[in-house]
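One chain of protein is taken out of this complex; the other chains stay put.
Now for chain A:
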Amino acid sequence: MTVIEATGVTVRAGRATLLDGVDLAVAPGETVAIVGPNGAGKSTLLRVLSGDLRPAAGDVRLKGAALGSYPPKRLAGHRAVLSQSISVAFPFTVDEIVRMGAGDGHGPHADALVEAALAEVDLLACRDRLITTLSGGEQHRAHFARVLVQLARGEADNGPGLLLLDEPTAALDLRHQIDFVTLTRARAKAGTAVVAVLHDLNLAASFADRVVVMHRARIAAAGPAQSVITGEMLSRVFDVELAACGLPVGTPCVLPHMITSRVRPGPPPAWTRAGR
């Protein structure tokens, strides 16, 4: 059984092909990281999966039914989306923003969901502040809490849902990046299908069951991180030579460490345990 299944998805903008026959199926409880160089089609794929964008060709099914057949309100009960950058035009409080995730936003059920989500993103102390006065990273966490509320509300009615995240960690400090990985993995354990566009290969490796590498509008490789994030792939897709990433003496560099430790079976790298 799959939560979302895209088959042969093609998206064009003018003469450019943004997605070219992409297939992707995500099962309940699975975490998928979409990685790839700029312009490879990662965000476009996410927009197709969220229902924002209708593909020119191909088929997208959410829990077996055509994605396009869901009216917006019903769709919101099955999938939640965290966009990359969100600007709030009027001074709502953090609490009001997070509450929007609960639809009508009232009742004891909504109160509990809001409370829990704010605690999860570590923003309980800021709940009555205006969101416009928070830092970029804090604002992003507030929106993440809103999305978690929407997801929880939908899953209470419809069972395991789909969580789509577009570069969710770009604005976060290291502490909250690690929190984010823990948090989404916990959601996946409870049955949610999670698809995230990530730039940081280390994070993708520690976050996802399956890494999908996009390159020139197509899926170049997909599978567990160990088998996908290889020197050959890095040079072919990202155009970087792993050998050229050698460490200048004394300069810390996470990337090569991480990749070697993932390729070679062994304990998780030290930094993922930092602060625990």
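For this structure, a couple of remarks:
In the analysis below, a residue touches a chain if its C-beta (ideal position, glycine included) is under 8 Å from a C-beta of that chain, and two chains touch if they have at least 3 such contacts; residues count from 1.
Note that in this section contacts and distances are computed from a predicted model.
Its record in UniProt calls the unshown chain "Iron ABC transporter", which is the match among "Transglutaminase-like superfamily protein", "Phospholipid/cholesterol/gamma-HCH transport system permease protein", "Rod shape-determining protein MreD" or "Iron ABC transporter". From the options A:Ala116, A:Leu130 or A:Ala220, the residue with contact to the unseen chain in the full assembly is A:Leu130. Of the listed positions A:Val81, A:Leu148, A:Ala205 or A:Ala221, the one in contact with the omitted chain in the full complex is A:Val81.
Residue positions on chain A in contact with the hidden chain: 50-52, 71-77, 80-81, 83, 86-93, 95-97, 100-101, 103-105, 122, 124-128, 130, 132, 135, 137-138, 141, 143, 150, 173, 175-176, in rising order.
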